[in-house]
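Worksheet: one structure, shown below.
All protein chains but one are shown in place.
And now, chain A:
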Amino acid sequence: MKVTRLLLRPQHIGWITPFFKPSLHIPLLQSPLPRLCCGQGQRWIHCGSSVCKNKPDSADFRELFEHETEKKDKSLVTHDDLFAQAAKDAKTKANFNRVVDVFNKKDIRRRGHVEFIYAALRKMPEFGVERDIVVYNKLLDVFPKEVFVPQNFIQRMFNHYPRQQECGVQVLEQMENYGIMPNVETKVLLVQIFGEKSHPMRKYQRMMYWFPKFKNANPFPVPHELPQDPLDLARFSLTRIANDLDAEITVYQFPLTDITETGEEIAQPHIVGIQSLEQRSLLAKHNPNRPVFVEGPFPLWLRKTCVHYYLLRADPVPPEEKIEEEPDPELIGPEQSFFYPQRVELDLNRDLGDDDSFDVDDVEEGPVYAMCMAGQSDQATLARWICGLQETNPVLGQIPTVFRLESGTRELQAAADVHHSPEQNAEPGTEQEHIIEEETLRSQGMKQSN
């Protein structure tokens, strides 16, 4: 909100402006507009400033302010009404555009356009157009052109038409919050409306500086439109968690709804699993006397969608069971040129000055052998997944599989899951990010609706 403050700073000098007005090219439109736009309570200071332009007298100012506040409510209601009426039919982009067109045609002077734009900005998410650059440009187009462009150095120096500029900045601000990059049309509009060096233009320039830099900052982007098909969504989510190019996705069961002869409806949920070759070989080495666990559901947030996944994991191998496979020293030692020598027999360690490694504390964790997503979270469905896994991992047939699924019975689960709760905490890297993302969005939303 720095911009706002910037805009406000020279407000007391704002009075001077009217005295220069007669020299402007379009005097007719100039003076009435600010007064008309005062009818908006949210930015009372702006109201004040614009009022001050015309009425330097402080008593008058207060009176006028109260008067305007009354009026403001009405005007707000009218604009909101416009959208509310449009929303009755359908909340679509076409309807939204129609409302804007109606407003544009209603009055050649575009009376109350600032209020209208604020109202429109608020309504955008409702109509689902908050990510549409064309709509933002259309909104900016509501501003009358060339009127607010400063014509001389004093106007340029001081805050020329602060409320309008502030409104323009708000439009850009909302675009920013939704991650919409302005385009050339936006720039042309802003130049036409506010001139080359206005605050909205500065805002535009800043956005154009930072946006491209941040655009590809996330190495794991989530698309705005997630795949509709649950199979595709599961594929996407699983590859996102298992960031391993060797991992293989298998659809163990396709979703199916069928009606039997007796009229019963049988729904077959989808089961999609992922397993890498390394996981497969780890599982093959698993001691069949130790159980493996099917655990879940764990949440994964993809923007506003939450999906759940299940793990096939085991407890860490106790140290006494670990067998170090010693390769034949003849084959890896020095003095041989077939396989390259993989060690030298020296009693010298790396010098401290050349030891760039960090002191990393390795926390022993149990291996995760596979992951899956399923349409239903009952044990029967997951058992089918394990059956499917057995085809590529025959060893699973000999290993006892324990299902530890979190569902309705929380209390019972709590006791059983005490020792694997760190597991759940180990995952939240991705989740938290999303939650944070959601929160920031919400807070920004609040900011703009202030």
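Definition applied: a contact is a pair of C-beta atoms (placed from the backbone, for glycine too) under 8 Å apart; a residue touches a chain by one contact, two chains touch by 3 or more; residues count from 1.
Convention: contacts and distances are computed from a predicted model.
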| item | value |
| --- | --- |
| Among "Ubiquinol-cytochrome c reductase iron-sulfur subunit", "Proteasome subunit alpha type", "Ras-related protein Rab-2A" or "Complex I assembly factor ACAD9, mitochondrial", UniProt-listed name of the chain not shown | "Complex I assembly factor ACAD9, mitochondrial" |
| Residue of A:E321, A:E345 or A:E364 touching the missing chain in the full complex | A:E345 |
| Listed residues A:G128, A:P212, A:P316 or A:P400, member touching the removed chain | A:P212 |
| Residue of A:V188, A:L331, A:A383 or A:V402 touching the missing chain in the full complex | A:L331 |
| Touch list for chain A against the chain that is not drawn | 181, 183, 208, 211-212, 215-216, 245, 327-328, 330-332, 334-351, 353-354 |
